[in-house]
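Omission of a single protein chain aside, the complex is shown with its protein chains in their original locations.
Here the chain labels run A, B and C in written order, and each chain numbers its own residues starting at 1.
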Amino acid sequence: MTDLFWPGDERAGDHFTTASLLRAMVDVEEEWLDRLGHPADLLPLLDGLDPQALARAAEGGGNPVIPLVAALRAALGDSDPGRWLHRGLTSQDVLDTALVALAADAVVALRADLDRLAARLGDLARTHRDTPMVGRTLTQHAVPTTFGLRAAQWLTAVLDADDGLALLGFPDQLGGAAGTRAASAELGLDLGDAQAPWHTVRTTVTALGDALVTTTDGLARIAADVLVMARPEVGELAEGSPGGSSTMPGKANPVLSVLVRRAALTTPQLAATLHVAAAGQVDDRADGAWHAEWATLRDLVRRTLVAASQAVDLVGGLVVDTDRMAATLAGAGDAVLAEQATMAGLAGHAPHASYLGEAGRLVDRVLERLEER
Amino acid sequence: MTDLFWPGDERAGDHFTTASLLRAMVDVEEEWLDRLGHPADLLPLLDGLDPQALARAAEGGGNPVIPLVAALRAALGDSDPGRWLHRGLTSQDVLDTALVALAADAVVALRADLDRLAARLGDLARTHRDTPMVGRTLTQHAVPTTFGLRAAQWLTAVLDADDGLALLGFPDQLGGAAGTRAASAELGLDLGDAQAPWHTVRTTVTALGDALVTTTDGLARIAADVLVMARPEVGELAEGSPGGSSTMPGKANPVLSVLVRRAALTTPQLAATLHVAAAGQVDDRADGAWHAEWATLRDLVRRTLVAASQAVDLVGGLVVDTDRMAATLAGAGDAVLAEQATMAGLAGHAPHASYLGEAGRLVDRVLERLEER
Amino acid sequence: MTDLFWPGDERAGDHFTTASLLRAMVDVEEEWLDRLGHPADLLPLLDGLDPQALARAAEGGGNPVIPLVAALRAALGDSDPGRWLHRGLTSQDVLDTALVALAADAVVALRADLDRLAARLGDLARTHRDTPMVGRTLTQHAVPTTFGLRAAQWLTAVLDADDGLALLGFPDQLGGAAGTRAASAELGLDLGDAQAPWHTVRTTVTALGDALVTTTDGLARIAADVLVMARPEVGELAEGSPGGSSTMPGKANPVLSVLVRRAALTTPQLAATLHVAAAGQVDDRADGAWHAEWATLRDLVRRTLVAASQAVDLVGGLVVDTDRMAATLAGAGDAVLAEQATMAGLAGHAPHASYLGEAGRLVDRVLERLEER
Partner (left out) sequence: MTDLFWPGDERAGDHFTTASLLRAMVDVEEEWLDRLGHPADLLPLLDGLDPQALARAAEGGGNPVIPLVAALRAALGDSDPGRWLHRGLTSQDVLDTALVALAADAVVALRADLDRLAARLGDLARTHRDTPMVGRTLTQHAVPTTFGLRAAQWLTAVLDADDGLALLGFPDQLGGAAGTRAASAELGLDLGDAQAPWHTVRTTVTALGDALVTTTDGLARIAADVLVMARPEVGELAEGSPGGSSTMPGKANPVLSVLVRRAALTTPQLAATLHVAAAGQVDDRADGAWHAEWATLRDLVRRTLVAASQAVDLVGGLVVDTDRMAATLAGAGDAVLAEQATMAGLAGHAPHASYLGEAGRLVDRVLERLEER
């Protein structure tokens, strides 16, 4: 899958594509047939289905499960599994369970990328633990800091995001028409130990959205610093493989950072849509609020995957100009030590040789957090 | 184009698809070659291009124009147009102009659907100008009203939306690398009368987004009433072609209303993203805020087109149960006339025979607005 | 505090008011003086400060800490604490720590209300464990369910929200000018065991926002059902103390539900703002993204507190009309048992006497979750 409107989309691979969703829905039906004791190998039937036709037919009942079940029934004919297919389920059971399964896979892939990213950020923090640079607050030079501490902050953002992803749950949805499991009970099935239905309580979905947007928040935080520090007037960082221009020869644009930031400008609103939808739940199946989730979730997941993968490349290729950092700090002069003078005066001693405080220890603590995972 | 995650997506046809965007970008380049006086018929070259490969290559420079220009140059070889292709333009010129052209086409199609919808709503308002039903405020019975007035309110929402769409501008983007038109001037081209460049002033884009979301607001306002009034306990309206269930025989779901509402739950946040991006503009080309627009705009446009088309069918097929409306009003009894008693007492006369006030005249005024367009 | 634009605002008491914020900031400065070994009793000085003047002066440096420190210094004069006041801190340390302290208090109060709410919902679920009513999906009658199961779903939403709130952290912010703790180190202070600075990694803030909006999602889910079921045509629920009208005598509006829903329409976008701000972090203190948090957080917290308190009253006073529920279900007739006929036919037995499946057991499980907390 590629998307001309979202350069880099192919990095998200098959996650949340039409094909993946179809396969996941068929998986749900197949596992359900197993539970019912009327098993069938459904996946091969997928080859005979026309995804476009299914997508078109999805409008009739408002979701893709109805035409999929019809197509599978037609393929199974009057066989035993054909008669038992989908019995005891409702459309939302199948679609929710399938989407959650896709989400689970995507989060595994995402966390693998965050692992890689964290490792690279750890290297950066370790390498530059004591690399001095000027601190900047509200765009202006503040007091000295180190590039290692900056990298440690980036790493903290990534570890925080990963902690959020680690807490997510990926429950099945097995409730039947109105969440009572009446049909499955009528069929003699006991679902007592399965996760309770959550047709209209969407914490699973909003928590996923929140964790994903927290991830792009963290990735964008890295990109934001690169975009400032790669400005030619600052020149302390550069992307390893910058992008070119369609008209200006020799231009070297921090493209990965640009694209990571792009994602983070869109995801907060997508996560908000999931909350608006959650708050609009009503009855035993919502009249629109459920349907608003599917594409929103797809876009959130894929954009986060793309951004994480781009961040891995961005950080892996980052060029750090420690000389320039040193020069900028030197050039900032006494102004960035004015605070130190006040403090030393108050404490009644000459200013210490360095004014980096606990920067090194703060780096060490984040590295410990990385190692203890 | 279909989208399993967005049932009904095919209603948006080719608007804002990969193929449409490629064609529109090639159109821009072709028109530019005309201006430069080195014309070439570029559209046939599109057949030789691989959209997937272009999409993948788009990441390198951060946008799809760079690989497209490279591919066209390769196809044109060392010909005269090959050497002049894209000279004087920048990526953003091409992509913005192409997206605006796609938007202009989409808005024409959207307004055509709103015309159809308005006509049907006009019929409804006219037919039911004097059909009494109970008014409802804060979910409770209020005073009597008419279904014609309700339809007139729906129509007002649609006409308001259309008025907003009518105001939109669709300017070309012709600024060159930093919006100064330096390259075109160097080539001897005078663009003096063309729309000034708007690389980092995105009112064109946000106004489009605002007009689209105003459209889905209005469509959802219709759907919301249908969703209430089609409840079996109310039973005053029904969709003409309701949807079925995957498990409950005989279920008749107001699917079009559900899908229209779905759209309107997502579009406000998409329009907000365009504003976040507009506020994040900086320098002569923004470092991410521009890139966040493309897919957002695509989704906004397509979802609005789909919702408008669905609303046409929804209103066209709407089943109005005037007997049920009359029965509900009768059943509401004196409570809905308590206000009238107060007013008549204050005015010192017996209550008028009807308590519909200016409802009929208000309907007439909206119909006049419809006719005067 | 009251707010004419937000009826019910006074339910949020002193949480996140000007007075509370001033006190919290003074607390931070007082505790810091303790750490420095130059203690002073600062709270009494607050009486001499003019909150309006401080608020006005806050614009000069962009935050309220700068004028507060100036005012406290003026009050302390040339005393020892006067010279040590705020030394080693930066504005963001004080404001972040104060806001987090306010948030911690607010979350305690919120969770207490959610406890009350959960208890009442537990009672409702228990009482109506076996009260039959019609299930509704996509607005239409589905299969039978129980009102107890509905209440259990409401309870699940509340418990999910509370679980999210329980995970929140409320760290101090102690980093100094650029997060290196250089000034405190220069003063001889070792902060090694304190929470690492998080000036530009805002997971603390976004997690709080996400947990709050998840709370209003759940509360709105309750309100949404009440708003449907309190419609006169449904009539299965009613608020215990409905609101009146300014013009229609005898009107009984489900006002608490209306106001709870109101909150949930606004909070998703406020939480999104916190994420937009988190993604916009840069350098060692962001140039606007930090400042956008304060009022956003205040509104999020207060609105959630108000909504939770209103929901306690709403659920506490809820009038359940079990006869009407039974009548509606009876009136729905065989249509809601059509699924059962299919299932029984497939299973080869006569339909069971009841078609409530595992509804009772699902209620029990949620009640167990409530008790095990």
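The rule is simple: contacts are C-beta pairs under 8 Å (C-beta built on N, C-alpha and C of every residue); 3 or more make two chains touch, one makes a residue touch a chain.
Computed from a predicted model, the values in this text were never measured in an experiment.
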{"item": "Omitted-chain contact residue, chosen from B:A119, B:L168 or B:L187", "value": "B:L187"}
{"item": "Residue of B:V69, B:L165 or B:A359 touching the missing chain in the full complex", "value": "B:A359"}
{"item": "Candidate in contact with the missing chain, chosen from C:A12, C:L42, C:V134 or C:V258", "value": "C:V258"}
{"item": "Hidden partner interface residues of subunit C, rising order", "value": "2-10, 16, 18, 21-22, 51-52, 54-56, 58-66, 69, 86-91, 94, 176-177, 183, 223, 227, 243-248, 253-255, 257-263, 265-266, 269-270, 272-273, 276-277, 280, 287-289, 291-292, 294-296, 298-299"}
{"item": "Hidden partner interface residues of subunit B, rising order", "value": "62, 83-84, 87-88, 90, 135-139, 142-146, 149, 153, 156-157, 160-161, 164, 167, 176-188, 190-192, 196-198, 200-203, 206-207, 210, 213-214, 216-218, 220-221, 224-225, 228, 261, 264-265, 267-269, 271-273, 275-276, 278-287, 339-340, 342-344, 346-347, 351-352, 355-359, 361-362, 365-366"}
{"item": "Positions on subunit A contacted by the hidden chain, ascending", "value": "136-143, 227-228, 230-234, 243, 245, 247-255, 258, 269, 272, 276, 328, 332, 335, 338-339, 342"}
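Going forward, only the chains that are shown with their structure count from here on.
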{"item": "Middle chain, criterion being Cα centroid separation", "value": "A"}
{"item": "Farthest chain (mean CA position) relative to subunit C", "value": "B"}
{"item": "Mean-CA-position distance for subunit C and subunit A (Å)", "value": "25"}
{"item": "Chain centre separation (subunit B, subunit C; CA means) in Å", "value": "34"}
{"item": "Rounded Å distance, subunit A centre to subunit B centre (Cα mean)", "value": "29"}
{"item": "Touching two or more other chains - residue numbers and ranges from subunit A", "value": "62, 87-88, 90, 176-177, 183, 261, 265, 269, 272-273, 276, 280, 287"}
